[in-house]
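As you look at this complex, bear in mind that one protein chain is not there, while each of the others sits in place.
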Amino acid sequence: MSSTAKQRMLARAARDITPGMTVNLGIGLPTQVMAHVGADCPVCLHSENGIAGVGGLAAPGHEDRNLIDAGGGYITCAPGGSFFDSAVSFALVRGGRLDLTLLGAFEVAANGDLANWIIPGKSAAGVGGAIELAQKARRVGVLTSHTDKHGNPKILERCTLPLTAVGCVNRIYTDMAVCDVQPDGLHLVELAEGVTLAEVRAATGAPLIVPAGPIPTF
Amino acid sequence: MSSTAKQRMLARAARDITPGMTVNLGIGLPTQVMAHVGADCPVCLHSENGIAGVGGLAAPGHEDRNLIDAGGGYITCAPGGSFFDSAVSFALVRGGRLDLTLLGAFEVAANGDLANWIIPGKSAAGVGGAIELAQKARRVGVLTSHTDKHGNPKILERCTLPLTAVGCVNRIYTDMAVCDVQPDGLHLVELAEGVTLAEVRAATGAPLIVPAGPIPTF
Amino acid sequence: MPLLDKSTDLAEAIGRIGDGARIMIGGFGVPGTPFTLIAELVRHGPKNLTIIKNDANEPGMGVDWLLGAGMVSRLITSHVGLNGNAVRMMNAGEIEVEFVAQGILAERIRTAGAGLKGFVSDIGIGTLLAEGKQRVEMDGATYLIEPALEADFALVHAARADTFGNLAYAATARNFNPLMAMAANCTIAEAEVIVGTGGIDPDMVHTPAPFVDHLVALPEKLMEVYGVVHR
Partner (left out) sequence: MPLLDKSTDLAEAIGRIGDGARIMIGGFGVPGTPFTLIAELVRHGPKNLTIIKNDANEPGMGVDWLLGAGMVSRLITSHVGLNGNAVRMMNAGEIEVEFVAQGILAERIRTAGAGLKGFVSDIGIGTLLAEGKQRVEMDGATYLIEPALEADFALVHAARADTFGNLAYAATARNFNPLMAMAANCTIAEAEVIVGTGGIDPDMVHTPAPFVDHLVALPEKLMEVYGVVHR
């Protein structure tokens, strides 16, 4: 994935973060989406280790030893932020107060199944908070390269790996396209600039339902 | 119950409140036990509406509108007290952190059954927090007049009223005696000063197991 | 990054409550009861409400206003002993009352707030209160399943809030408020003081703002009913 394509994908995902949302961004690519959200957009960033209202990354030399996000990065707390214990933190997730989570994926399926925590035969280091984020956020977006490093599709008809959660994904953002999971299958919503429908079809392991008119680009 | 007998009963119950205990005192007679606990005895008084470390009753004119006990009385908070929500308050009770509760009774049985919340046919206004206090405090004491206002025993072989909790009572304090619930039955532990064994037996609706030697008085 | 300002008008906040709504109301006795929100609810006048509250307040106060206005069809509570009106209406069949042990009521509300379906407990086994409840075997013993208790709205009272909706309660006015704030689909908070974001230490927030939807400022001079009750 080129740097340009990656930045375009991050910016596209950021446009779905709208004023007033409470959002949890998974470790890796999803965390980088925040840099693309407008500085004046009122968004509450949740991290499952016990904060709502992440301000941003702590400046080097100004880290607070007691203030990290779930990925272990040193962060700041925005004015209006709050700290709470792990039970309250996941109550917020499971109780329907998390409007959106963006997660990474090993595989994501046309039926919304997500696999992002274990590859059997390789080491399994535990699921952390991923299951509850995937299963219970009101809206789940997946950020991923469209294909793996060998060029194989990561978007499949059915996942082959053990699932993180069943039918949980609403939207998939990749370097090539934006796709929505709908009851009738996977809909191509937008194409990345310079990417053709044929290229996306070839790189996707599931049938794509394509809009009748011109396909918007991002 | 004479005022002297009542004060003697309250003082006797207070002697079982020992340093370091966390204690919940039910509405009515039990609440009055506190006045008999030594002022230098470190005891943490819990009220189920959300305080550990009740200081005492608020002085008239110095009530805090936000600070009551579960009976609705205005109280103070001792230095070292804490406030918490109702879920934490009952977590403390059910989780084994309440060393002792003293409760009132309609009826109490030789097997430790307690009935203190509903008299069928009369109005039932709800059980409040009594069930959990009775069932889960590490130790449950009952404070009651030995007989009801008609002179009928309140200590029975089996309760006739709907139970608050099954087999929960450890010790019974009355104006006539102190009795312990043991696996083999109800043991007479102490007699109130000036009360005879025969009088207690006559006023008790269950067989009493009496110590071999002289019976201590209180 | 800024955070949303959830301050709103009293009538607008309460105006979204319709007939048949299930409403949780904070408070244990007077402390923590959102009297201003309740008074506006009476003015607004939806019918056939289910009210979930620890107690029914006392005559002439809070929940009693709703009872008196004939707006309540069902009350889920731990006890109503201080309100003879509630007892009378219950006995006359004018309202249906479900009694729940106080800590079980708190926990059923919290369970909804935690997005869980229910919990497993031994509280009340061997008593009337266990009758009719679903049972389950665990480790060779029998337990009761207590279902989560959800609501459409929660009305809560805070001593202090920031504009984003972080809440802090005073003393025993906390009680059921933080639990209910988590459990309802829409949480409306009244606050005695509302400060800007950053005005509450993030370590000292009792209800994190994501649980709060709408925030109503109380006038500096509170209604008399909030004061000390002289008996």
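Letters A, B and C mark the chains in the order given here, with residues in each chain numbered from 1 onward.
Rule of thumb we're sticking to: contacts are C-beta pairs under 8 Å (C-beta built on N, C-alpha and C of every residue); 3 or more make two chains touch, one makes a residue touch a chain.
Given the structure is predicted, the values throughout are model-derived calculations rather than measurements.
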Could you tell me which displayed chains border the chain that was left out of the figure? A, B, C
Looking at the whole complex, which of A:Ala14, A:Ala165 or A:Val200 touches the chain that is not displayed? A:Ala165
Where the complex has a chain not shown, which of B:Ala13, B:Ile68 or B:Val93 is the residue touching it? B:Val93
Per the whole complex, from B:Ala11, B:Ile27, B:Ala58 or B:Ala78 the residue touching the absent chain is B:Ala78
Using the document's contact rule, name the residues of subunit A that touch the chain not shown here. 47-51, 63-70, 72, 74, 77, 83-87, 89-90, 93-94, 118, 123-132, 135-136, 162-166
Go through subunit C and note every residue touching the omitted chain. 107, 111, 114, 116-122, 134, 136, 138, 143, 145, 147, 168-171, 174, 202-204
Residue list for subunit B contacting the dropped chain reads 19-20, 22, 37, 39-46, 51-56, 77-84, 87-88, 90-98, 136
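By our rule, only the chains that are shown with their structure count from here on.
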Expressed in whole Å, how far the mean CA point of subunit B lies from that of subunit C is 30
Geometric centre distance via CA averages, subunit B-subunit A, whole Å: 56
Just the number, please: Cα centre separation of subunit A and subunit C in whole Å. 35
Where subunit A touches two or more other chains, by residue: none
So which bits of subunit C are touching at least two other chains? 110
